[in-house]
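Shown here: the complex without one of its protein chains, the others still in place.
To keep things simple, chains are lettered A, B, C, D and E as they appear, and every chain counts its residues starting from 1.
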Amino acid sequence: MSICLERRYRFSASHLYRRPEWDEEANRRAFGKCANLPGHGHNYRLFVTVTGEVDPLTGFLVDLAELDRVVDREVVQALDHQHLNSAVEEFRDDKSRSGKMKIPSSENLVAWIRDRLEAALPPGVVLVKVRLEEDEDLAAEWNDR
Amino acid sequence: MSICLERRYRFSASHLYRRPEWDEEANRRAFGKCANLPGHGHNYRLFVTVTGEVDPLTGFLVDLAELDRVVDREVVQALDHQHLNSAVEEFRDDKSRSGKMKIPSSENLVAWIRDRLEAALPPGVVLVKVRLEEDEDLAAEWNDR
Amino acid sequence: MSICLERRYRFSASHLYRRPEWDEEANRRAFGKCANLPGHGHNYRLFVTVTGEVDPLTGFLVDLAELDRVVDREVVQALDHQHLNSAVEEFRDDKSRSGKMKIPSSENLVAWIRDRLEAALPPGVVLVKVRLEEDEDLAAEWNDR
Amino acid sequence: MSICLERRYRFSASHLYRRPEWDEEANRRAFGKCANLPGHGHNYRLFVTVTGEVDPLTGFLVDLAELDRVVDREVVQALDHQHLNSAVEEFRDDKSRSGKMKIPSSENLVAWIRDRLEAALPPGVVLVKVRLEEDEDLAAEWNDR
Amino acid sequence: MSICLERRYRFSASHLYRRPEWDEEANRRAFGKCANLPGHGHNYRLFVTVTGEVDPLTGFLVDLAELDRVVDREVVQALDHQHLNSAVEEFRDDKSRSGKMKIPSSENLVAWIRDRLEAALPPGVVLVKVRLEEDEDLAAEWNDR
Partner (left out) sequence: MSICLERRYRFSASHLYRRPEWDEEANRRAFGKCANLPGHGHNYRLFVTVTGEVDPLTGFLVDLAELDRVVDREVVQALDHQHLNSAVEEFRDDKSRSGKMKIPSSENLVAWIRDRLEAALPPGVVLVKVRLEEDEDLAAEWNDR
């Protein structure tokens, strides 16, 4: 029988939707008030779901303390109380990235988090879902289906 | 990598569980206090989950304003502050439907919503889940598994 | 030291805002879609706060089972799965009350609940607050300040 | 179209993480403060999701009253206001089980609940998910994928 | 009998804790990661509680549509998707205010909101409480006690 464990994390960050190679009007049309400088913010809730073998002695499928350390180091420390457009390289609008920078939308942010976690989880711990709630009305989710 | 977006909507409506071709006792036995005339009500929470290609420029897999317009027009405007047994044709107990009318249960309501949204979503936006919470203890869900 | 106890209850009901002595247009102007016939509904959350002497042996300021029985009998049984405009006499729009009927607004409903509970609570149990949440954005409250 | 119904239940219980065949130090290292005697506790939230044929007359895919009776008898009555390490045989640390007892972790508890429900659900009602929230930051889940 | 009505509003904003007349070290010591440039953000929840005479005909103590218009104009439009340190004059760190600018803490922000609402509410509507939740663990509140 396959069991999953879902753990919730939180971080507060600000972000901005604005393409440097577009003019003001194009940014407004695409992003509305999300284009306001220098950005607004959210209390993000992050749900990380993993699966794995349940250890018959401890009853755990993952060492929770280790999972917390990984998520804290890879995601929370990197994003909490930061401006996403500068804290994350692919969301940075420096000149060299112009045209290639990504907007820190929930879609792109959840994909970034998923990649970071996938690369950092200990062996035997399988990531099955990453869910990111921007506020109580909007969530982005990746799952392994 | 496939990403989904889940958006929450809300509406308040009243409804009634009662088959017109059954007598009072049969209605009571099947539906209990949900058969009370003219009906009781709920604050429904509706979660619509869609997927699609993430636009590399905007970072969006759906135009949220358009999704909101569709759900508002097809579902919220149709049901909010309404009595479901008269607002929705298939839940109506007029004589012509006797024996064919459907009860506005959460199961039937979520199926009705799913059909309405499936038919109205813009091209490229794929509906993957519709979740309807009647109250904090009961939810009905359709998903594309 | 004075301690209070707050207990949460729930009921689902439908209601309608409509004055029988007003014409359609006046009702629409005052009540908007809350005037839709035969009414819409909510999952109400009711918070009843009481105070009293803490019994040194049990550590209780109220017998919770008795409080639950009183609130269930006086409020939940009376309102759950009912249409407030007919279940409660002062919200009824029968001809004899025309001009004197009350609208089942959150304000009037919380006052009605408070009066019912005040009259029925066991001796030594003092009602200090009654809070009624119609949905997650609106609450009416009475307190003894 | 396949529809699921999710129902929420609650129970409060205490538990303890401690292997009788390990010494104090090994228990502390593996379980930290969860090894504190005689245990701590949680308000568990249990979400049971089932599917089945929607009855064309009632609009129900399951008789909710019957589902509630089954879950109440098999899970809530068995666990509510109990110490999981004694209420459930496989979590009991009596001598005969030493080395075979299971720790009442969320992973093991959700598996135990799933087995109990699977065996007791009425014909035609298919269990598709069991989710157990220990607190607002941790949930274990079984699903039929 | 005095009844209050509490209405919930929401806005997302970013802010920064940093005194322009202090050096980096002093700002870090006082504000920690809240001093990170250009700021982080929150989903604020605002609860506005008012009292007044309940109209015997409508059952309302305030015209909710008007209350919503006032709070939207005075608070939500002014702060939503903004950076509080520039959107609100007293939180602005322009040179002329140096030493007099206020930090956009929850305490100062709730006081600012309270003053704005007090000045703008229609006659007969009395503000009794303003509660501002920065996240699920921290709230600032003004009340008229």
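As a working rule, a contact is a pair of C-beta atoms (placed from the backbone, for glycine too) under 8 Å apart; a residue touches a chain by one contact, two chains touch by 3 or more.
Source: prediction; values computed, not measured.
S.K.: For the chain left off this view, which of C:E6, C:E21, C:E66 or C:E136 is in contact with it?
M.R.: The one listed residue touching the chain not shown is C:E6.
S.K.: To test your reading of the contact rule: which positions on chain C touch the chain that is missing from view?
M.R.: Within chain C, the residues touching the omitted chain are 1-8, 49, 54, 56-61, 64-65, 145.
S.K.: Which chain D residues touch the hidden chain?
M.R.: 10, 12-15, 33-34, 36-43, 80-83, 86, 135-136
S.K.: So which bits of chain E touch the chain we can't see?
M.R.: 17, 19, 30-32, 102-108, 110-111, 114, 136-143, 145
We take it that only the chains that are shown with their structure count from here on.
S.K.: Consider the two chain pairs A-D and A-E; indicate the one with the greater count of contacting C-beta pairs.
M.R.: A-E
S.K.: Need the CA-centroid distance for the pair chain D / chain E, whole Å please.
M.R.: 43
S.K.: On a C-alpha centroid basis, what's the spacing between chain A and chain D, in Å?
M.R.: Each chain reduced to its C-alpha mean, chain A and chain D end up 30 Å apart.
S.K.: Which chain C residues sit where two or more other chains touch them?
M.R.: 136
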